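The other protein chains are all here in position, but one chain of the complex has been omitted.
All chains are identified by letter, namely A, B and C, in their written order; residue positions are counted from 1 within each chain.
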Amino acid sequence: MKPLNVGMIGYGFMGRTHSNAYSKVSHFFDLPYKPALRVICGLVEEQAKAFAEKWGFQSHTTDWRKVIEDENVDIVDICVPNNMHAEIAIAAAKAGKAIICEKPLAMNAAQAQEMVDAVEAAGVANLVSFNYRRVPAVTLAKQLIDEGRLGKIFHYRANFLQDWTISAEVPQGGDGTWRLDASVAGSGVTGDLLAHCIDTALWHNGPISSVNAMTETFIKQRLHAETGQAQKVSIDDACTFFCRFDNGSLGNFESTRYARGHKALYTFEINGEHASIRWDLHDLGRLEYFEHRDEGRVRGWRSIHVTDGDHPYMNKWWVPGLQIGYEHSFVHQVADFLTAMDAGKPCSPTFAEALETQKVCDAVLQSAAEKRWIEIGS
Amino acid sequence: MKPLNVGMIGYGFMGRTHSNAYSKVSHFFDLPYKPALRVICGLVEEQAKAFAEKWGFQSHTTDWRKVIEDENVDIVDICVPNNMHAEIAIAAAKAGKAIICEKPLAMNAAQAQEMVDAVEAAGVANLVSFNYRRVPAVTLAKQLIDEGRLGKIFHYRANFLQDWTISAEVPQGGDGTWRLDASVAGSGVTGDLLAHCIDTALWHNGPISSVNAMTETFIKQRLHAETGQAQKVSIDDACTFFCRFDNGSLGNFESTRYARGHKALYTFEINGEHASIRWDLHDLGRLEYFEHRDEGRVRGWRSIHVTDGDHPYMNKWWVPGLQIGYEHSFVHQVADFLTAMDAGKPCSPTFAEALETQKVCDAVLQSAAEKRWIEIGS
Amino acid sequence: MKPLNVGMIGYGFMGRTHSNAYSKVSHFFDLPYKPALRVICGLVEEQAKAFAEKWGFQSHTTDWRKVIEDENVDIVDICVPNNMHAEIAIAAAKAGKAIICEKPLAMNAAQAQEMVDAVEAAGVANLVSFNYRRVPAVTLAKQLIDEGRLGKIFHYRANFLQDWTISAEVPQGGDGTWRLDASVAGSGVTGDLLAHCIDTALWHNGPISSVNAMTETFIKQRLHAETGQAQKVSIDDACTFFCRFDNGSLGNFESTRYARGHKALYTFEINGEHASIRWDLHDLGRLEYFEHRDEGRVRGWRSIHVTDGDHPYMNKWWVPGLQIGYEHSFVHQVADFLTAMDAGKPCSPTFAEALETQKVCDAVLQSAAEKRWIEIGS
Partner (left out) sequence: MKPLNVGMIGYGFMGRTHSNAYSKVSHFFDLPYKPALRVICGLVEEQAKAFAEKWGFQSHTTDWRKVIEDENVDIVDICVPNNMHAEIAIAAAKAGKAIICEKPLAMNAAQAQEMVDAVEAAGVANLVSFNYRRVPAVTLAKQLIDEGRLGKIFHYRANFLQDWTISAEVPQGGDGTWRLDASVAGSGVTGDLLAHCIDTALWHNGPISSVNAMTETFIKQRLHAETGQAQKVSIDDACTFFCRFDNGSLGNFESTRYARGHKALYTFEINGEHASIRWDLHDLGRLEYFEHRDEGRVRGWRSIHVTDGDHPYMNKWWVPGLQIGYEHSFVHQVADFLTAMDAGKPCSPTFAEALETQKVCDAVLQSAAEKRWIEIGS
């Protein structure tokens, strides 16, 4: 097992999920590389130091350029807010680093295109962290679709419902609530939540050709988390769109942070000629599957407890019946990325694939603004 | 369609379910007989009269013997408290009437045996109203077992959980709460609720050879509903037993009226070598089915929505997806009884079959009293 | 109880649900009127006669005008295909009959307006049979909204998913499949299924101001059920739309007959500031309710088994825990209609209210055709 040094930029929520993944992956997967936590970079030195100690990073810094300049760093892992992805990723690519970048890839498709160009020019391994693809039930759904079990697909439906911004007293901007500031996040639920749904949909069901969207900002003004000043809310609180896929199926997507009772309810349902599939993140270890070819009297939605050895990734973990959780999707992502790197193969979703998701997000926002159908260019 | 006159004794809850069944059955089933509501009998004349008007009975009486003496009555339907079943049924049998009797058949097995002797001597059609057999999902379970889909059966589990007697202020005795008075009901949850579970179990899984039981009376004293006097509680509030079936499988049964949150949660689960089945009365239109012979990756409990035309009884009702309810089990019972009568065949569960249930109930109560295993004689 | 004579036109699926409702309602509800089945009208005499015998209609006819001309008929109940609603209803209104009409009210809003004008001019009692309003769980949802428990509403979501037309071998037109022929049905899923969702939504959440829709016809050509000739499919197989309500909330609606695994899955979810509600027709006896004001640690979606005496309509039926089904919504409808008639009050949804639903349906179809937002005029 070759050592592989990780330089991580960002010590927030995603910094934790990625650090955990690097720490655990070698205990469960047999990999060509053994990741080592070389350096953590963050804005506040004291916090960066504390994070380094907690997770076992060898060093810390407050200057992300030092991470990229560090010759011993093999992978740059980008866990900062969205408005900094491009600059860091392009610099890392030029420095020849492999890159894992948090989602969404960029602020918009134009910026994402530059990032794709940079990694392709540099020939570096690259991945965007759409981690839900690697929840075993979601990967199993992909297998079933690819095996043709659903037949022709008619409908793809996905929701991502949260309720954490219903109170007008939630501030915006600053460390904890940058996702409510469009100048940092790019957009609201579209880039943060629908991007996940779109990534999975493109993977499961192929390209989207046109979209028609509606967005809403329910609370028009909030206080800034740091300055305390009232400011106009710049993001989309809710976004609904329908669309057409190249394969003739219809899509229906919705995301909101105003769905009381749902914390992170990412759900999808796919209806095919022969079979249908449903999943939701709140019960992430189950896949619902309806097989029309079952005998009529005993036909029903099957609740598959995705914990058996023949389910994706599950032979690495415990024994049948025992569930894994959210964090494991990141472990699978690192395992697949390292394996692909060693084989010199791309690991999905690459920057180029995430660019397609970005194009759909852009089209969705444009459609909502212009109140009309938007065709997705390729 | 030949006319068939019904004489009903008892206008309580069960009087309503049976009257509804006779009123509806001809609208949905093609039957040899068309039932007519000839006479209703009940204790209080005014109420009997009102019931007759509401349901369209041609006449009413307060004397059950008049029902039996009425030459135009073809079926006597017994919906009175348990302590009156035997006398009425034996008289009806002697008068040559077909009989439908509410469950449990009798106060105990000895009395039930006399009733069996009477109907067999008279050669009259007879049925005990264990209506849950004819919930379509429960009938489907029977079909699946009979087709051998479960293979060897290892476990049979059933519960009947209620919560309506938790308050010490619920009275006992009298019209509405005679089920809390052992001198009228015979026993508590054993005869009222477990009798249903046992009837289904014997039907699904064959004879029980031995039982071991525990009962409890949580509230020791209650006021009488009519006299207002404090009296010792004579019934079992809760009863748990395990048992062995002749086929080698193990049974586990429980019933209580102290299970907060459950109104009428009758559930069963059957585990076989190849497949398992689950059902519960609170979602009576679904059958859960696990088929181990499904391919491993897509194996899961199937939630069968028992509303399709190929499900038992369902082609008589609406269209796929649209549910029926509790009352329909009584309609099915009448339909099957009339069909069997016309064919000169017995209709299950006959008095003789219900006697077997009574024997198990008796053994359960004896086991609890004597704190030991009891063998069931045949 | 005053007698009330029903003249029913149409003996298909809806003819059965309505006949059942009239037959049962007096057994369970105390009403000012006692409905009697006076006459059934249908196209084929033999079938009309058989239906009359099965359900106890006093007479039958093949000419609907005779029903309207019959002086003894008090209520005309219209259960024929959609393209005949207007002519019959207008004639019935002119004849001074009370009218219950199956949904959707008309082929389009213009026609519906004429029907509204007719009943209002005649001053006759009128109701459109959007029966799902009177499923107890759906009525309970309305109560909870009206009591302000949800607070400000952000989202209304509804789906009506079926799978019965996936096979290209399903014919169109004729008796059994007139719903696939736009010249008879008016439209496809929009009028047949979404009309239900829209009716409930307007009732629960108030007027819709604008819509944006997409429709699709997956199978372009089918054989006619009677002629056997191949014909272009004229209906919408699937329809998705989003919308804005006057109260500021966003709507998302979808219907299809190509959702494998769903027979009649009508679902809705409403997200409010303080609480959310979910329901689905496949488990129609449950209402899911999330109350944010519950203490944090024990907050969760409540699965309300709508069978208690304090739930809408349920004190008329059995005892807590025992479910009713699809057919009972029609019984409740008749009970409410007769009660309102006696009081001289309108019974919702009236023709005038159903006209609003029709306007939304028209706007949805127009939006899909013109690929743009459509404002709903009032």
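Basically, a residue touches a chain if its C-beta (ideal position, glycine included) is under 8 Å from a C-beta of that chain, and two chains touch if they have at least 3 such contacts.
All values reported here derive from a predicted model rather than from experimental measurement.
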In the whole complex, not just what's shown, which of B:35, B:272 or B:325 touches the removed chain?
B:272
Any idea which of C:72, C:167, C:303 or C:366 touches the chain not displayed?
C:303
Looking at B:38, B:157 or B:204, which residue reaches the missing chain?
B:157
Which of these, A:162, A:215 or A:333, touches the one chain of the complex that we don't see?
A:162
Positions on subunit B where the hidden chain makes contact:
150, 154-155, 157, 161, 163, 166, 212, 214, 216, 218, 238, 240-242, 244, 248, 250, 252, 254, 256, 258-262, 271-276, 290, 292, 301, 371-373
Residues belonging to subunit A that touch the chain removed from view:
13, 16-17, 19-20, 23-24, 26-27, 54-55, 162, 164, 262-265, 281-286, 305, 307-308, 317-328
Residues of subunit C touching the missing chain are 140, 143-144, 286-289, 291, 294, 296-305, 308, 310-311
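Going forward, only the chains that are shown with their structure count from here on.
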In terms of CA centres, which chain lies closest to the overall middle?
C
Tell me whether subunit B and subunit C, two copies of the same sequence, contact each other through the same residue numbers or different ones, using over half shared as the line for same.
same
If you average the CA atoms of subunit A and of subunit B, how many Å lie between those two points?
55
Just curious, how far off is subunit C from subunit B if you go by their C-alpha centres, in Å?
36
Residue ranges of subunit C touching at least 2 other chains are 262
